[in-house]
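Incomplete set of chains, arranged as in the complex.
A and B are the chain letters, set down in written order, and residue numbers restart from 1 in every chain.
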Amino acid sequence: IGEIRRYLRDNTPIRVSRSLRDVAYKALQVRDQLTHRHGREPTLEEIARELGLPREEVVHALDAIQDPVSLFEPIYQ
Amino acid sequence: MGDRAAEPRWLELRLPSRPENVGVARVAVAAFAAQLPFTLSELEEIKVAVSEAVTNAVVHGYGHGRGVVTIRAGHDGRRLWVEVADSGRGIADIEQARQPAFSTDPERMGMGFAFMEAFMDQVDVESAPGAGTTVRLYKRPRPKEQASS
């Protein structure tokens, strides 16, 4: 079991090495490329397809790099 | 399984009333909304609207005290709806509460409902003092135009 654990840790099905920040950065790049190519803003799904990633991963990555809880007002007084 | 595509899709998320959970609600709804052909800007708009509604439940509904916020979302392949419900103190005058720059808290900007209205196609508010508040937000992906035309 120990060996299997190690094997699995080293062979993760999704790219652990690709950090969220990396994914978010690439997603924004791809958005700009697709916008240029099609003359309109692409959908999130089109961006995810281009990146070969599940849609939710792109959503998560883009959310992780910003962070404001509420963009316009503090939640704590 | 032939007609499963026609079934409505939904999720229900229950969270304790805590500021740090606003982000959890926002991401969950955005991940779900991505099942419709929204652009990144539209998803950002949805996230802002959801954040404002959940923040209101935490801050006004429960006044930073204990409580549960229930977020429901659904779509039929064409239109997204999101419902944010609390069973907190409720709103006495809904029309007044929805006015831009109106707030019962002098330290707040009173722009939460204004942002929801600006970023979503439709905003419905159901509320009664003592019984809680339910905000319903609706949005469709904008038709995709060619810039060349």
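The definition used in the following text is that a contact is a pair of C-beta atoms (placed from the backbone, for glycine too) under 8 Å apart; a residue touches a chain by one contact, two chains touch by 3 or more.
Owing to the predicted nature of the structure, the values given are computational and were not obtained by experimental measurement.
Participant: Suppose a student sees one copy of each chain kind; what stoichiometry should they report for the whole complex in this file?
Facilitator: A x1, B x2
As a convention for this text, only the chains that are shown with their structure count from here on.
Participant: Where the centres are mean C-alpha positions, what is the separation of subunit A from subunit B, in Å?
Facilitator: 23
Participant: Going by the contact rule set out above, which residues of subunit B touch subunit A in the complex?
Facilitator: 19-20, 22-23, 26-27, 30-31, 34-35, 37-41, 43, 47-48, 51-52, 55, 58-59, 105, 107-109, 111-112, 115, 141, 144-148
Participant: Can you tell me which positions in subunit A touch subunit B when the two form their complex?
Facilitator: 27, 31, 38-45, 47-48, 55-56, 58-60, 62-63, 67, 69-73, 75-77
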